[in-house]
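Have a look at the structure that comes next, please.
Only a single protein chain was left out; the remaining protein chains are all shown in position.
Letters are used for the chains, namely A, B and C, taken in the order the chains are written, and counting of residues starts over at 1 for each.
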Amino acid sequence: MSFVPYALAVWIFLVGLYGIVTSRNLIHITVCVTVCQSATYVLLLAIGYRTKGTAPVFADIPTEGRRVVDPIVQSLTLTDIVVSVAVAALLLSFALKAFEHHRSLDPAEMELKG
Amino acid sequence: MSRQLRTGLFLVSALGLGALLVWGLVGLHSFGNYPGPYGDLISSLTKPQRHTANAVTAVVFDYRGFDTLGEELILFVSAGATAMLLRETREYDVSDIVDPVRSDATRAFGALAAIVLFVLGLNVVAHGALTPGGGFQGGVVLAAAFLTVFLAVEYHAFHRLAPAWFSEPLESVGVGSYLVYGLVALAIGGSYLENVLPYGTWGRLTSSGSIVLLSWASGLAVCGGFLVIFGEFAQENMAARHRRSK
Amino acid sequence: MIPLQVVAIAFTALGALAVVLARDIVRQAILFSIYGFSLVALFLVFQAPDVALSSLVVGGAAYPLVLVGAIARVRAMQKRDAE
Partner (left out) sequence: MNVVVPLVVTLPLLAAIVIVLVGKFLPNRPSTVMALLGAATPVVLAAVLLSRVTSSLYTYWFGDWRPRSGSYPLGIAFAVDRIGAGLALFALALLLAALLYSWKYIEESHYLYLALMLCFGGALAGFALTGDLFNLFVFFELMSVAAFALTAYKIEEPSPLQGAFNFAVSNTIGAFLVVFGLALLYGRTGSLNLAEIGKRLTEDGRHDGLVVTAFVLITCGFLVKAAMVPFHFWLADAHATAPAPVCVLFSGVMVEMGIYAVARVYWVVFDGVLGEFQHPIRDLLIGVGCVTAIIGAVMCGMQRHIKRLLAYSTIAHAGCFLIGIALLTPDGLAGTSLYVLSHGLAKGALFLAGGILLATKGGIDELLLFGRGRDLHGAKVAWFVAALALASPPFLGTFTGHALIDDGASALGLWWLPAVVAAATVGSTAAILRAGARVFLGIGDREDPLLSENPSESPPPHEEPNIRWLQAVTLLLAFAGLAVGAWTGLAANAQEAAHQFTDGLAYTNTVLDHAPTLAVPAEHWRTTAESIVWSLVTLFGSAALAVGSLYRDRLPRSVTDRIGGVLHPLRAAHSGQIGDYIAWLTFGVAVIGGLFAFTVR
């Protein structure tokens, strides 16, 4: 059972990739990329978790002798979330511009050959 | 590649990738037994070293504050580029936009919600060193407060409250003050982004030295950045309405 | 693992699948905000309130609004082309 949270990260990542590979819509792909990225949040937080641990915020309670979860992975995840929004906003504006040009969001209908 | 071939190739490869990932992940400690030591050291040090109650905020703005500078810059670049791209071919004026009719109750509720969100956002930024929250979360809430005006009150009010000439400099000033604080620390002989301010009393809004300052800087940057992005996409949205009304 | 974690994990796993399989972008946007909330719940039971708060503001407000803006624009252009 203790592997399940890690497996969740793998699952989300692969499902997101599947979405990108099979998608016919640039906006749909953007959301799938964000889903992929959420796999990395899950993995990071799962790694830093500690059973019966509390959040690393010491407002009122005494700090000594408490089990706390890892604050590092949480700060990494915060950065990761900002990155995901920034990338998603860019991808969506690319998708809109591509739509203006091709009048379609389906990548298969856009010419770009090697 | 045909669609079937592509999906087939992917599914077979995904099986391999999945197996690889699982093979790697079984080498980790079992869930719930984080072994440390980085996080534990930080958890035990933030209070004595920095008088900060929220270890995550201490990591974000002090121990690993340089990462956060990069993060703010990523948002800065993304917002600037989004604005550049979406404005390029926009062929109408803001004054052409017609707001949909909303009931007075909705508008009053929207205005109230916006004010509440605004205060909440300021609160979240200010208390970053004490409770969950900080510059990023508060900044997004602040931007959402403005956006509530757009959603529930009217587009023109939103446009007047958060025009591009306000949100763009707001963002630059936020990111800029984060970066310049680092240079100030450098100029007075410290290391880049070193926490050279007095740490204050634990549990106060002004405790933790530069953590509070940087939290506010990133709050401004994030609020400005999201306002730019929201503003552009809201205008895209309104462009739809504008065309229909003609 | 505590039961709450199991529930949150199950919801997130299903949510991700549902988001990806929704081929209509409007439906996908709706499912995506639901998925965002399941992530918030997951982060809360992982004892990460800071991340949960960010995820809430991003997944609950910022991201869907940007998405809806983009979709509305596409719809409008399609409609204009059709006329």
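Brief remarks on what is shown
One rule holds in what follows: a residue touches a chain if its C-beta (ideal position, glycine included) is under 8 Å from a C-beta of that chain, and two chains touch if they have at least 3 such contacts.
Worth saying up front: this structure is predicted, and the values here are computed from it rather than measured.
One chain is not depicted; across the entire complex it touches A, B.
The omitted chain makes contact with chain A at the following residues, 9, 13, 17, 20-23, 26, 29, 33, 36-37, 39-40, 43-44, 47, 72-73, 76, 79-80, 83, 86-87, 90-91, 93-95, 97-98, 101-102, 107-108, 110-114. Within the entire complex, the positions of chain B that touch the omitted partner chain are 1, 6-7, 9-10, 12-17, 20-21, 23-29, 35-39, 41-42, 45, 62-67, 70-71, 73-74, 76-78, 80-81, 83-85, 88, 168-169, 172-173, 175-176, 179-180, 182-183, 186, 190-195.
Just so we're on the same page, only the chains that are shown with their structure count from here on.
With centres set at the average Cα position, the gap from chain A to chain C is 11 Å. The centroid of the Cα atoms in chain B and the matching centroid in chain C are 17 Å apart.
Annotation for chain A: residues touching 2 or more other chains are 2, 4-5, 18, 46, 49-50, 53, 55, 57, 69, 74-75, 78, 81, 85, 89, 92-93, 96, 100. Multi-chain contact residues of chain C (touching two or more other chains) are listed as 1, 49-50, 54, 58, 62, 66, 70, 73. Those residues of chain C that touch chain B in the shared complex are 1, 49-50, 52-54, 57-58, 61-62, 65-66, 68-70, 72-73, 75-76, 79-80. Partner chain B is touched in their complex by these residues of chain A: 2-7, 9-10, 13-14, 17-18, 21-22, 46-51, 53, 55-59, 63, 68-76, 78-79, 81-83, 85-87, 89-90, 92-94, 96-97, 100.
Of all residues in chain B, only 31-32, 54, 56-57, 124, 132-134, 136-137, 140-141, 143-144, 147, 226, 229-230, 232-234, 236-237, 239-241, 243-244 touch chain C in the complex they form.
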